[in-house]
Structure formats: structure tokens, C-alpha cells
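One chain of protein is taken out of this complex; the other chains stay put.
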Amino acid sequence: MLSRTPAGRWRLTERLAALGVDRVVLLALPAAAVIGLLFIYPFLYGLGLSFQPRQGGGILANYLGFFNDGYERSTISKTLRLALPAALLNVAVSVPIAHKLRQPVRGKRLLTTVLILPVTLGTVLVAQGLIRYFGPAGWFNQALVALGLVDAPLSLTNNYIGVFASLIITGFPLSMLLILGHASGIDPDVERAAATLGAGPTRRFWTVSFPLMLPGITIALVLAFVAAFAVFPSAVMVGNPSGSTRVISIAAYQAAFERFDYSMASTIAMIMAAVELAVIGVVLGARSRLYRGATSGGKG
Amino acid sequence: MADALAGRPAGVPRPRLTFSPSGWLLAAVMAFFVVNVVALVVSVLFNSFASSWFATPIPSGWTTRWYRFAATTFQLSDVLVVTAQVGAAVVAISLVVGAPAAYVLARRTFPFKRALLLLFLLPMLVPPITYGIPLATALYKFNLAGSLRGVILANLVPALPFVILVLTPFIEQIDENVERAARMCGASTWRVFSRVLAPLCIPGLLAAGLMVLVRVLAMFELTFLTAGPGDQTLVVALYYSVFAAGIRPAQAIDAMAVVYMLTTFVPLLIALRFVNPTQMVVRLKREAAA
Partner (left out) sequence: MPTPKVERLRIEGVTKAFGSRLALEGFDLEVAGGEFVALLGPSGCGKSTMLNCLAGLLPLSAGTITLDGERIDGLPPEQRGFGMVFQNYALFPHLSVRRNVAFGLHAAKVAKREISDRVDSALAQVRLADYAGQYPSQLSGGQQQRVAMARAIVLEPALILMDEPLSNLDAQLRTELRTELRRLHQELGLTTIYVTHDQSEALSLADRIVILRQGRSVQVGTPQTVYTEPAGAFVAAFMGYRNLLPAQMKETRGGDATVLLADGQQSLRGRDRTDGAAEALVAAVRPEDLTLHEAAAAPDAGGDNVIPATVAVVEYQGNEVAVSAEAAGGLWLHARTTLRVRPGDQVRVHVPPARVLIFAEDS
């Protein structure tokens, strides 16, 4: 029975209880507070800071400064030139392989275990390894020369190629595991049903498997892009951090920790977030144009 | 039906991959990738034991002196202590704070639940460097950065949502009737949590903790932005050692890299006993398979 206060209104706790809010829900508060304090607040703080330029000149001075300075502005295109092809390649190669591996097959566990290694090693170690492995005296160049593919060792580090390779090594397993994880959850009977209805392998892939894998593919593409767009240590270690691989993270880092201009650093971080969210928006928009309909699977 | 399962590949049979021409191509791509990753790791390993290694397939001589060199030059023991402290603190805090939140998300529907979910998802959708810079700035403002506390706080941002996202589906698959049954048997709320829910959650907590540990060990950007000179974790120390290269031999840096790899592999190998590698990245919400 709901009791009434003298004013005849439901007590607040009872009204909340009717909405499903009770003491148990409060258990989520500490986690929300941590994320609020350590993520949302700094983000807003940084946003505010970006409108308070150190040298003055109006609230937009930092943003104007960034876009008017060709060297700074070019970090956006340099980052996108690395991140977009890397993310697209990682996902494009992952889709057919994940489709092949979606059902239990021998060696799947071993393969996924090998794939998880570069993900857990992280970008710093991969870049560190590439310095030796991709270097002029490394095994990769030795193999190319021994196979007669090239006459002299290729220059694969301290440039775009080195950074791109590091993005593939850490990014491909990530997208592959994401897409595979999603594809393994699709009811295999659906594709079998398509086979009994006369659809051959190609038709089955494009009319059934691909649309059903699309949610996983989209998320993998978004996360692969997020990871590649944030490229930082490898751009410094195996790239050319003052030239072709001076990515936007480097610009932000230099503003904060070399020039100690936290306002400008926050500005660059905000621009980075905006560009990234714009790309994610395009990906999600394209997905909804490509394929409409119920996304939930199975029996409903 | 067990019979129905037996007839399906989901049951007993694990067919060999049959290779069509396109299948061979994919296998070749996969093999090329795996061979290169393994070769990369092995070349770091070899170099760390090489007395010198130039353009030859195998180093000309072997030695362990780079490990001793790295231990003294890079204050390896201090770095390992800091790494262990950060790892333990982040795992403990994110489990204690994250598990109750995961329970709420798994069991309750309430207004703004989607907003709460978005709040927990957001840190995973934004690269660490983007929020790391304003976060570091804010932490410096409150005199929290440049210390162990700052490093731990910063690492909580990606760790906590990860714990929540791993544990929520885990708690969802524990039958809610088990809790109800315990209550019907006269158990108090505390007893339900401690005697029924907690034991059932241990595998999930263990897996989530180990996965977070692996991630904290590999998390470069946030530690890099918030650590002072005395509280670098291994991965940051590795980055700085590459930076200072020239003064130090490459083999010593590789020795450091091998130590780093070992620290990541131990929790990883334990974690793999509990979880499928595909679950180690983000666990996507998926349809319940029949």
C-alpha cells in the first residue's frame, strides 16, 4: 500500500520506486561519480580552458590559431591519412576471415590467442620491435633481399610506412577479434536455412551473413578508427615525428608538455575529439543508409 | 535438444577448414600476419641476448649482460614496484566500484539507464590522449598529477567502464531466480550477496580483473601524461629508454622490452584460462544463440 503524506502527494521514495529506482540502483552511483569526476569534468574543464587563450585575443583565438597555422592544421590530414586507410584495411581483411572462422573450427582458439598478443603488447612494444625488425639490418629486410625482391634494404622505419605497419599490427587483431566475437553469436541455422532455400555461397554471404555481421563490423570500424586516430607513441618511435607522421596527438602533447600551453593543448584535444566524432558519425550514418530493418537477431 | 545439437556443428563436430581459392588467399594473409608478429617478438628477444647483431640472420654471440645493464640503468626494480602498485590499485578499485554498477545494469531497468550506459561507454569511444590531456591538466591543478595517485586515478577512466562492460553480461547470465530462491530460503540481502552472488561471480571478477590488469600494463598514454619521474610504469619507462637511445645500447632497451612482455604475458595467460580471446577486446552485446 502506498502511504500518503498529509499533503496527499506520493512520497518521493515511493514515486521513485514506481519508476524502478530503489536503493539497489544507488549501487551504480560510485561508478558514475568516478567517470563524472575523472572523465566528464576534465573534458568540460578542457573545453572551457580551450576558450581562454593564454595570450588573450578573444575566446576563439586558440582555434583560429590552430587553423591558420598550416603546420598545425596539417596534423589533421596527416592523422586521417594514417588512420582511415589503416582502419579500413584492418576491417576489410577481417570480415572474410572472421566469416570463414565464425563456426567452431580446429585451431580457432590457437589463432585467436596469437591474435590477442599484439593487442595486449600495445603500441609501445610493437613500435619498439619494429625498430629492429623493420630496420635496415632486421629480419624483414634480410628476407626481402634474400628472396631477391629488392636489391638493397628498404627504408621502412622513421617514416609513414613504419607507423602504418604498427597500426596494422595492433589494429588488425582488434578488428578481427571484435568481428569474430560478434559473428560467432549469429545463429548458424540462419545461413543454413538460406542454403536449403537454394542460395549459393556468394549469395548467402551478401544477403544473409554480411547484413547480420554489419553491427559488429560497424563497431569494429569505429573502434579501429578510434585506436588508429589516437596514434601517438609509434608515430614518435617509428615515424617521422616532425614531418610526415606529425599526428595531432603529437601537436597536443607538444603544446602541453613542451610549451606548457595547457589552453592550446586542450584546444587541440577538443579539435581531435570533434574530428573523430565526425568520422564516427559518418560511419554510423553510412551504416544506417546501407541497411535498415530490425537489427536484433533470432527469435524476438 | 541434445540430439539437435549433436547434428549441428555447434555440438561435437569441429570440421577442418576446407579451402577454396579465396580460402587459400585468406589463409596466406593470416599466415603472413602471424609470421611477422612472431618474428617481430622473437627478434626483440634475440637482440636482448645478443652481444652484437648486425645484418646477419642470427646474432654473432649471446650474453645476458644487457639484463643486468637494464636493471641498473633503468632502475628496473623501482619501475616494477610502481607497475605492480598501479596495477593492483587500479584492478582493486575498478572491481569494487564497477561490480555493483554492473549488477545494477544487469538486473534493473530505471529511467536514464541508457544515459548511464552511454556514460560508461564514452571513455571507450574517445582515445585516451584526447581526454588524457585535459585530465592531466585538471589533475595538475589539484596537485594530483606527477604522483602515484594521479597515475592510478587516470588509469581508472578506461579500466572502470571495461570492468562494467565485461561483468554486466556475466551477471545477466546468472539466473535471477537463484537470488530469488535464496531469498525464499530466508537469506538476507547481505547473505544473498555474500553467499550466493559473490561465489557465482568469482570467475567473472577474476577474468575482468586480469583483463584490466593487462590493459593497465599496456596503457601508455594516460600514465605518460600523469606520471612524474618517480612513478613511471614499465611501458612508459620503455618509451623513455627508446628516447634516450644513442647513449644506451639497443640490446638493453630490448632487454627491457622482454621484461615488459613477460609481465604482460603472465596475467594474459592466466586470463586465457577463463575467457575466450574474442572476449578480451570489448564484449559486444549479442543475440543469445539458440
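In order of appearance the chains are A and B, and numbering begins at 1 in each one.
We adopt the following convention: a residue touches a chain if its C-beta (ideal position, glycine included) is under 8 Å from a C-beta of that chain, and two chains touch if they have at least 3 such contacts.
Everything quoted here is computed from the prediction, not taken from an experiment.
A.B. asks: Who touches the missing chain here, A:Leu167, A:Val208 or A:Val226?
C.D. replies: Only one of A:Leu167, A:Val208 or A:Val226 touches the chain omitted from view, namely A:Val208.
A.B. asks: May I ask you to list the residues on chain A that touch the chain which is not drawn?
C.D. replies: 187, 189-190, 192-200, 203-204, 207-208, 211-212, 291, 293-300
Going forward, only the chains that are shown with their structure count from here on.
A.B. asks: Can you compute the centre-to-centre distance for chain A and chain B, using the mean CA position of each chain? Integer Å is fine.
C.D. replies: 16
A.B. asks: Across the complex, what residues on chain B touch chain A?
C.D. replies: 8-10, 14-17, 22-23, 26, 29-30, 33-34, 36-41, 43-44, 47, 53-55, 57, 97-98, 100-101, 103-105, 107-111, 116, 119-120, 122-131, 133-139, 153-154, 156-157, 160-161, 164, 214-215, 218-221, 224-225, 235, 238-239, 242, 250, 253-254, 257, 260-261, 264-265, 268, 272, 276-284, 286-290
A.B. asks: Residue numbers of chain A touching chain B in their complex, please.
C.D. replies: Touch list, chain A to chain B: 19-21, 24-25, 27-28, 30-32, 34-36, 38-43, 45-47, 49, 93, 96-97, 100, 103-107, 109, 111-133, 136-140, 142, 153, 169, 172, 174, 177-178, 180-182, 184-189, 215-216, 219, 222-223, 226-227, 229-230, 232-233, 237, 249, 252-253, 256-257, 262, 265-266, 268-269, 272-273, 276, 280, 296-299.
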